[in-house]
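What follows is a short report on a single structure.
Removed from the display is one protein chain of the complex; every other protein chain stays in position.
Chain IDs A, B and C follow the sequence of writing; residue 1 opens each chain.
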Amino acid sequence: MFKTEPIMINFGPQHPSTHGVFRMRITFDGERILDLEPVFGYLHRGIEKLGESKTYTQIIPYTDRLDYLASMTNNHAYVLAVEKLAEIEVPERAEYLRVIMAELMRIASHLMTVGFMLNEMGAFFTPLLYMWREREKILDLFEMVCGQRLTYNYMRIGGLSQDIPEEFMPALERFIEEMPGFIDEYDQLLAENEILLARTKGVGILPPEQAINCSVSGPVLRASGVQWDLRRADPYSIYDRFDFEIPTCQNGDVYDRYRMRILEMRQSVRIVKQAMDQLPLGEVRTKVSATLRPPKGEVYGHIEGPKGELGFYLVSDGSPNPYRFHIRAPAIINLTMFRDVCVGRLLADAIIILGSIDICMGEVDR
Amino acid sequence: MTIALSGEDVARRIGEHLPDAVTEFSETAVFIKVEDVLDIARFLKETPRLEFDYLNSITAVDYTEHFEVVYHLTSITNNHSIVLKTRCYDRENPRVPSVVSLWQGADFQEREVYDLMGIAFDGHPNLKRILLWEGFAGHPLRKDYGSGV
Amino acid sequence: METGIVIAFWVLAAVIVGAALAVVFFRNIFHAALFLVLCFFTIAGIFVILSADFLAGAQVLIYVGAIGVLIIFAIMLTRETKRGNPSGRLQLPALIVGLLFLITMVVVVVSTNWNVVAEIPEPTISSLAQALFSKENGFVLAFEIAAALLLAAIIGAIVLVREK
Partner (left out) sequence: MTILEQFQQWLLNYWPSWAAYLVPALIAFIIIVIIVLVMVLMFIYMERRIIGRFQIRLGPNRAGPFGILQPVADAIKVLIKEDIVPIRADRWVHYWAPIITFFPALMIFAVIPWGQGAIFADLNIGILYVVAISSVGAIGIFMAGWGSNNKFSLVAGMRTIAQMVSYEIPLVLSIGGVLIIAGSLSMMDIVEAQNVPFFLLQPLGFVIFFIAAASEINRSPFDLLEAESEIVTGYHTEYSGMKFALFFFAEYTHAFALSTIAATLFLGGWRFALLPGPIWFFIKVLLVFIVLLWMRSTLPRVRVDQLMGFAWKFLFPLALINLFITATEAIIWPGFPWWLLFLNFAIAALLIVLWSGLFPVPGEGVSFKRYGRGIAKGMALTFKHLFRHPITVQYPEQRLTPARRFRGYQLVWYEDQCNGCRACARACPVSIIDIETRKGEEKGLVVEKLEVDFGRCLFCGLCVEACPVQALFMSRDYEKASYRREALVMNKEQFIAAPDKRSAYAYPDLEDEMPPQTLLAPPKEGR
C-alpha cells in the first residue's frame, strides 16, 4: 500500500564524527540503515613503500604517524620487531621504561576513545574535556622525556633515545596516585547515566565467534568475551613479570566496549605502578649502528596496542633498508565487522558504534 | 606464550590431508601451491588440534621473479601460530584464491594487497581498490613501480 | 477603532483569498501546503477582529500547529514532490463537486438568519465553557462522544500501521 524509497547519504569524508577523513556510504530507510560501506584511503601516504627506502632507524619517526594517538606504542612495536629480526639485546632499564611509556600511552589513547565516544553520543564536550585533562598530564610526561607531545620518536633499536630526566619519576608518581580517583570520577559522570545505558546497551552486538572470524583485536575483541591479550597470550618485552588482569565483558555491545576501556585503564595504572617499583638503574641503550644491517630473513612482531594487535612484518635482504615493510594495523581490520553490526540499526547507533571501535585514520590509511 | 608451530610439523599434517600441496617448508613457515590455498586454509581452520581460527594478517612481498603471499595464522583456542606462504609466478595477472569465506577478517586485507600489489583474489565478494582511488595506474608496492613504467 | 478593524479585515481577507488561490494554482505541492498554512493563520486573524480570541488561539494551535504540519509531513512522504500537482482525469468531476459545494455554501450563508450579539461577552472563555458544558443546554454528551470517537480513531490508526 505504502511505498517508501531508501535514501543514500555520504557521511564524510568531512563530517564531525568520523574521526578524520573517513566516509560511510549509508543507505537509509527513514533513519534505519539498510546498507553501509566504509570508504577510506584519503590519508594514504604510502608509509609501507616509503619504509623500503629508509634505514631501520629512520623508519621510527614514520611509525609515530600511524596511529598518532598512540605513537609510543607504535615505536614500541616497531623496535621490538627489528630487535627480534636483528637479535639485539635491550638493557633492563630500557625495557621497564618502555613498558611504562606503552602503558601510559594506552591510558592516553583510551581516554581519547572514551571521550570522543561520549561526545558522539551528544554529551557536549564535557566528558571529552575532562578526559583530555588527564591525557594532557600524560603528554606533559612524554614531552619531558622526549621533547614532543604527539610524535615522540622516543624508542630506538636497542633501547631508548635517552634516559628519563630527574623530575620524571616524581611527576609520574603524582599522576599514578591521582589517576584511579579520576577514573572513578568518569565512572560517576556517565557510567550509570540512564540515557547512556539506553543508548549503548544492546547496540552493535558483536558475538565472539564473529569477532574472531573478523580478526578483530584489542578491547573490541575482549568486550565480546574473548580473553585474548597479547601481553598475556604471547608476552613480549617483560610483560610476564607483572601482575595484572585481562578484563573481559560478555555482551560485546557498545556499552561493553566503553567499559573495557575504563577497566583496562585501571590495569594499566597497576602495571605502571609495578614497573616504577621495579625500575632498575643502568644503561638505556645498546649501541646499534645507524645503518643497521640485519641478517637476511623476515619477522612478524606484534604487540597489544591500545586499539588492538599492532604488527610489523619486516623482510630483510641484508641491506640497511628493509626489503618489505608491512604494518598490520588494528584499526582497519577492526573495521571489517563495522557493516555487519550496523545494518538494521539507526543512524545514531552507527555513529557510536564507529566511536566504540576506535579507529584512527592515520593507521587505517597508512 | 604463543607457540610457533614448526613448519615441518604442519607440513606433515597437511601432507596427510593433501599430498603434493606443500612445496617447501622452513622452521616457521609452510609454502604451499597457489591452487590449494583455500583447501589448506580450510583444513588448518577446521582440523582439531590445529584450529587456526584467527587470521592475524595477510600481506604480499614482491621478490621480482615471483610474488609471495603471506598468511599469519593463530589459534586462539590452542594459542599457537603458523606462517603460511604461497608463491605466484605470473607477474602480469597474479591470482590467488580468496579466504574471505573462511576468515571474514581477510576482506580488507585482501583488498589492500590487491590495491597495492596487484594480486587478484578469486572469490572475493568485493574486490576493488581500497586505499587508492579507482583508476589509479599501477600497484605501488611492486618493486618495479615508478621505474619508468 | 472602527476604521482600523475595517482596514484589518480587508487586508486579511485579501491575504486569505490570495493564499487560497495560491494553494489551488501552485504546481509545487510543498508551496501549496505552505500557502494553506498561511491561509489558516490569517483566518485566525479574522477571528481576532471578531473578538473570538479563544477560537483564534484554537485555530492556530489546531490548524497551523497540527493539521498544517500533518499535511506537510504527508507531502514529505510522497514521492516526486517537485513535479507537483498531478493534473489528471479527475479535473471535470472535481470542478463539478467544487461548484456544488460553493453553491451550497452561498445558499446557506445567504439564507441563515445570523444572530448578532450587540455586547461581547467578557471574558469569552467562561461564556464558551458555559455554552458547551452547562447543565441546562450544554453539549457535554456530544463533546464526550466526539472525544471517544477521536480516541477510537487514534487506536485504529495505531492498529493499522503496527508492524505485524
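In the analysis below, contacts are C-beta pairs under 8 Å (C-beta built on N, C-alpha and C of every residue); 3 or more make two chains touch, one makes a residue touch a chain.
Quantities reported herein were computed from a predicted structural model and do not represent experimental measurements.
Undergrad: Would you list the chains present here that the left-out chain is in contact with?
TA: In the entire complex, chains touched by the missing one are A, C.
Undergrad: Which listed residue, A:Val21, A:Ile88, A:Met144 or A:Ile238, touches the chain dropped from view?
TA: Here the residue in touch with the unshown chain is A:Met144.
Undergrad: Please pick, from A:Leu189, A:Ile262, A:Leu292 or A:Val343, the residue that touches the omitted chain in the full complex.
TA: The missing chain is touched by A:Leu189.
Undergrad: Against the chain that's been left off, what residues of subunit C make contact? List them.
TA: Against the missing chain, subunit C presents residues 1, 3-4, 28, 30-31, 34, 37, 41, 53-54, 56-58, 60-61, 64-66, 68-70, 72-73, 76, 123-125.
Undergrad: If you put the missing chain back, which residues of subunit A would it touch?
TA: The list for subunit A reads 7, 9, 15-17, 30-31, 54, 57-62, 64, 118-126, 129-130, 133, 136-137, 140, 143-148, 151, 153, 161-163, 165, 167, 170-171, 173-175, 178, 185, 188-199, 201-203, 251, 253, 290, 346-349, 351.
Just so we're on the same page, only the chains that are shown with their structure count from here on.
Undergrad: Express in whole angstrom the distance between the two chain centres, defined as the mean CA positions of subunit A and subunit B.
TA: Distance between chain centres: 26 Å.
Undergrad: Two or more other chains in contact with one residue: find those residues in subunit A.
TA: Counting only residues that touch two or more other chains, subunit A contributes none.
Undergrad: Can you list every residue of subunit C that touches 2 or more other chains, as numbers and ranges?
TA: Within subunit C, no residue contacts more than one other chain.
Undergrad: Mind pulling up the subunit B residues that touch subunit A in the complex?
TA: 1-2, 53-57, 59, 61-62, 70, 72, 76, 79, 83, 103-109, 112, 116, 129-133, 140-141, 145
Undergrad: Applying the document's contact rule, which stretches of subunit A touch subunit B when the two form their complex?
TA: Within the complex, subunit A touches subunit B at residues 40-41, 44, 46, 48-49, 210, 212-216, 226, 228, 233-235, 300, 302, 309, 311, 313, 315, 323-324, 326, 328, 332-333, 335-337, 365-366.
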